[in-house]
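Have a look at this one before I ask anything.
Note that one protein chain of the assembly has been removed; the remaining protein chains are unaltered in position.
Order as written gives the chain letters A and B; numbering starts at 1 within each chain.
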Amino acid sequence: MEDLMVVAERSRLTATLGHRLADAGILAALPGRVRRHFEAAMIEARFRSRLIRWEMNRVARALRPLDVTVVALKGAAYLLLDLPLARGRLPADLDILVRREDLSRVERRLTEAGWRSAELSEYDQRYYRRWMHEIPPLRHPQRYVEVDVHHALLPLTARLQADDELLWSSVREVSCSRFRVLAPEDLVLHAVVHLFHDSDCANRLRDLVDIDGLLRHFSARDRDFWHRLTERARAHGLERPLTYAFHVGRRLLHTPVPAEWLNPGRANPLLRRWMTALMCRALPPSAPDDLDLGAAAARWLLYLRSHYLRMPLNLLIPHLLRKALAGKRH
Amino acid sequence: MPRSARWRLIDAERILWERWPDECIVYNDLSGQTHLLNRSAAAALELLGAGAESAEALAEKLAVERAEIERLLQEFDQLGLIEPDE
Partner (left out) sequence: MVLGVGPFQVRIRARIAALTGFLSRMYRDFPLHPPDSFADVRVRLYRPRSWRRYFQPQVCFERDGKRIFHPFPLSHAPPLFEWGLNWCIATRAHQYLMLHAAVLERGGRALILPATPGSGKSTLCAALMHRGWRLLSDEFGLVREDSRLDPLPRPIPLKNESIGVIRAFAPEAELGPEFPKTRKGTVAHVKPTGASVRRMEESAVPAWIVFPRFQRDARAVLEPVPASYAFLRLAYNAFNYEVLGAEGFRRVGRLIHRCRHFNFSYGRLEDAVEIFDSLASAS
């Protein structure tokens, strides 16, 4: 039991587990000593969600005079939509999306209203503005939450590009908020893209659990969902990562992907099997005290791959070198 | 802001109160912040919780200077306790 708690804690899943146990009516039946851990984690998750909601409130207030569309992404979107999977999450930042042409107005208004840019070197500022899909993160000095303002969903040099116009065309309103959210299919694809193309793979099990949660939630409400999701992935050119998500999800979390929708892309089956195996090795946190070289190797390969996808090779090498040097300086 | 602009509490149900004769402490569950209010500030907040009010109406009901109410409303807005009643 204790080992389970440690692994859950490592993967940042204790609170989520607590909510699932509560929904199943099991939490109350656990011995007090164990139950308290889940409850304490759920309290902390509620606290973190409150910080994000409040930050959204403050951003909405600051942007009141502007006529711009602002889309809440990831954790903030799950909160706005009141999705069950939002409970128990530990959101760290507020991610919002605006149109490229609105970006400087929004940045200016937020700065006027008190937000400050994170302290960054000139190189990092350029990395952010030119290659990433965001201005450097903003933070209001009275609070802890970082606000990441995106104008595209993937870095500009990435080999995979979501179709931005398609995204914007399906953005929808949420009641009681000036923030909009992506269509369900785009929410899933955004999460999928980040899981498979972000650099830090260790402990991304949390993210897979989110994707699994999104898939279960939307497919339960809409029989057509798998079809629409697949069509959408094709339109964005994201069938490959979606395939990986389905296979890894099914293997690790028994995500109920119907057999006929399991292979949206025409991925090389060998490559697909290799990626799935790699992800299954890399995602779960290593057991306590385990010197897990296999997992470490898998994570290193995926880290390289994700950067390769983000940047052309001639930019990648100097970038990684800089990161390594900066790391040593800390 | 036009003179007759009205304000209301963002969410009256999310405000918790501890009351004493001359002051009160208020917790706003939206912001997670805790505030100490003197008697007139507390009275103003109570009224805003009961229904939308303009600065003019508040000044009259509480027998307080209009300018002071304006300042109070500005501070409440800054703190995220109230919002314009649109």
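The definition used in the following text is that a residue touches a chain if its C-beta (ideal position, glycine included) is under 8 Å from a C-beta of that chain, and two chains touch if they have at least 3 such contacts.
Computed from a prediction, not measured in an experiment: that's the story for all the values here.
K.L.:
Which visible chains touch the chain that is not shown?
P.N.:
Within the full complex, the chain left out of view touches A, B.
K.L.:
With respect to the chain omitted from the figure, which of A:37, A:204 or A:217 is a touching residue?
P.N.:
Checking each option in A:37, A:204 or A:217, the one touching the absent chain turns out to be A:37.
K.L.:
By the contact definition given up top, give the residues of subunit B that touch the hidden chain.
P.N.:
Touch set of subunit B with respect to the missing chain: 16, 18, 20, 23-25, 27, 29, 32, 34, 36.
K.L.:
Since one chain isn't shown, list which residues of subunit A touch it in the complete complex.
P.N.:
Residue positions of subunit A that touch the missing chain: 1-2, 6, 9-10, 31, 33-34, 36-37, 39-40, 43-44, 46-47, 50, 288-289.
The rule we apply is simple: only the chains that are shown with their structure count from here on.
K.L.:
Just how far, in Å, is the C-alpha centre of subunit B from the one of subunit A?
P.N.:
Centre separation, subunit A to subunit B: 38 Å.
K.L.:
Please give the residue numbers of subunit B that touch subunit A in the complex, ascending.
P.N.:
10, 29-32, 80, 83
K.L.:
Given the complex with subunit B, which residues does subunit A contribute to the contact?
P.N.:
Counting only subunit A, the residues touching subunit B are 47, 50-51, 53-54, 57-58, 61.
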